[in-house]
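Heads up, one of the protein chains got dropped from this complex, but the rest are sitting where they should.
A and B label the chains in the order they appear, each numbered from 1.
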Amino acid sequence: MIQLKVNGKQRSFRGRRFKRLIDVLREDFDLTGTKEGCGEGECGACSVFVDGELVNSCLIPVYQADGARVETVEALGDPDALDPLQASFLTEGGAQCGICTPGMLMSAWAFVRDGGRDDLDAIRTALAGNLCRCTGYQHIVSSVVATVRDKTRTSARRRTKKK
Amino acid sequence: MRGDPAGMRVLQPRTIEEALDAFARRPSAVPLAGGTDFMVAWNAGGENGRVILDLSAITSWKRVRVSGRGLRIGALTTHWQLQHEASVKKHLPLLAEACATIGGRQIQTRGTLGGNIANASPAGDTFPPLAVYDAKVRLRSASGRRTLPFIEVFEGVKKTSLGAGELIESIDVDAPRKPTRQLFRKVGTRAASAISKTVAAGLLWTRPDGAIRELRFALGSMAPTVKRLRAVEAFVAGKKPTGEVVEEAAALLEEDVSPIDDFRSTRFYRLEVSRNLLRAFLK
Partner (left out) sequence: MSSVGESSRRKEGPEKLTGVAKYVDDYHLPNCLQGVTLRSSIARGVIKEIRFDPSYDWDSVVVATAKDIPGENYVYLIEVDQPLLVDREVHHAEEPILVLGHKDRAKAYEALSHIEVEYEPWDPVLTMEEALVGKRILYGDDNVFKRFEISKGDVEQGFKDADVIVSKEYRVPHQEQAYLENNGMAAWEEDDGTLVLMGSIQCPFYVHKAMLPLFAREPEKVRVIQATTGGGFGGKEEYPNMIAGHAALLALKAKRPVKMIYDRHEDMRATTKRHPARVRHRTGVTKDGALVAQDIDVLMDGGAYVTLSPVVLSRGILHASGPYECPNVRIVGRVIATNTPPNGAFRGFGAPQTLFAAELQMEAIASRLKMDPVSLRQTNLFRIGSITATGQTLRESVGAENVLDRVLSRSKFRQKKSQHARWNGSKTKPTWRGIGLATVFHGDGFTGSGEVFLRSRAGIELVHDGTLRIDAASTEIGQGTTSILAQIVADALDVPYDWIDVETPDTSKVPNSGPTVASRTCMVVGGLLHKAAKKLKKALVQAGANWPLTREALATSAARACGKKRSIDFVEQYRKPGDVTWDEETYRGDAYGVYSYAAMVVDLEIDKTTYEVTVRDVITAQDVGKAINPLLVEGQIIGGTAQALGYALLENTVVDDRGVMQNAQLTNYIIPTALDMPTMDVTIVEEPYSKGPFGAKGVGELPMDIPAPAVAAAIYDATGLFMAELPILPERLCQALHDSAQS
């Protein structure tokens, strides 16, 4: 039996150990937010975190995630309570057809989490493992910029309050 | 999804010794590290029914050890780790740079240096840097250890000289003395996540009079395996890089490489660009 902590919840999986992580998430745990675009680690639509690392879940047999923490797009907000990152994607036009979006959000999340700044080249580099055919990326980049700026403002406010 | 998990058998050794024993007993098993190459083939349906030797538990191979100027890079260190590792950035910047060009972050966090080498793709982006650094590859099997010069690991497209039951344990590199100039350049048409059409690494030391003391130059995607340009290196040693010398050096490039036309690029382009890279680096 394989144990995973998915989006904060303890889950166990009793099927084939070589089943791909993406398939376990989608078929066994009903977390269909994670998408498959190419099956070869090129498009990034299946991006999730495994123990905090950004990975392609189509390239990981589930046994390799045994005992790991896994976060998927479902770990962010809900439709009526979006996470700030998702809210920026909504206002900036970062999602069109929506298939690359969950993976794109995971890469953006990793970038923001790791203290990324509103440097366009750094953002584009951080998103380079995620293909999008709809947006031309510009509105995705501006979504990340908006998130980073909001975050900076919020933490600046927090600091001010502490004083 | 054409890979069938039902037919797959996974061996999960907990220690190095267990792994070596298991591999000795089943030399046809596929050692699996980050899986960024194997899983692609498996997803396409080409690797069903295989026995997998999982290396995840060998944590001691996931580190870079530094002693003096020597770096011992564990085979299971990832491209992501290597591009952020202070010792690698300092002593082997071309390797750090190469690791940052392999796929996106999602690939870099999984793909390992040992896996990259064992996969032996002609387009392996870490190979030209390791070739110019004169890296050595430490192999280990149940019957012992041996060390190979990096270049000698490769025998052909996707073919290595690793023996039955042998695993790559580490890549050992002595930091070179500070070069006058160095180069890593990957040419892959698009700006990210591309497979190389040609990939170059170079180290150059000059004498105070401007003459070349030593050149090391390696190319990937230009032959079935990574190649050091031995003829060019020998020719320029001791010479000043005049226009004439540079042109003669460029003409000698074909002594060591023989690129092909394929669906990614053309022989003509690969040669032209590689010569240009060499010229620009020497001037």
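Criterion: contacts are C-beta pairs under 8 Å (C-beta built on N, C-alpha and C of every residue); 3 or more make two chains touch, one makes a residue touch a chain.
Everything numeric here is computed off the predicted structure, so don't read it as measured data.
J.: Hey, which chain A residues sit against the chain that's not shown?
T.: With respect to the unshown chain, the touching residues of chain A are 26-27, 30-40, 42-43, 45, 72-74, 76-80, 82, 86, 89-93, 95-102, 105, 120, 123-125, 127-128, 130-141.
J.: Please output the residues of chain B touching the missing chain, sorted low to high.
T.: Where chain B meets the chain not shown: residues 1-6, 40, 44-45, 48, 185, 187, 189-195, 263-266, 268-269, 272-273, 276-277, 280.
Heads up, the rule we're going with is that only the chains that are shown with their structure count from here on.
J.: Nearest whole angstrom, what separates the Cα centre of chain A from the Cα centre of chain B?
T.: Their C-alpha centroids are separated by 30 Å.
J.: Can you check the complex and tell me which residues of chain B touch chain A?
T.: Where chain B meets chain A, its residues are 1, 3, 5-6, 8, 10, 12, 32, 34-36, 39-40, 43-44, 52, 54, 56, 80, 103-107, 109-110, 191-193.
J.: Quick one: which bits of chain A touch chain B in the complex? Just the residue numbers, please.
T.: For this pair, the touching residues of chain A are 15-20, 23, 36, 39-42, 44, 47, 53-56, 58-61, 63-64, 107, 110, 125-130.
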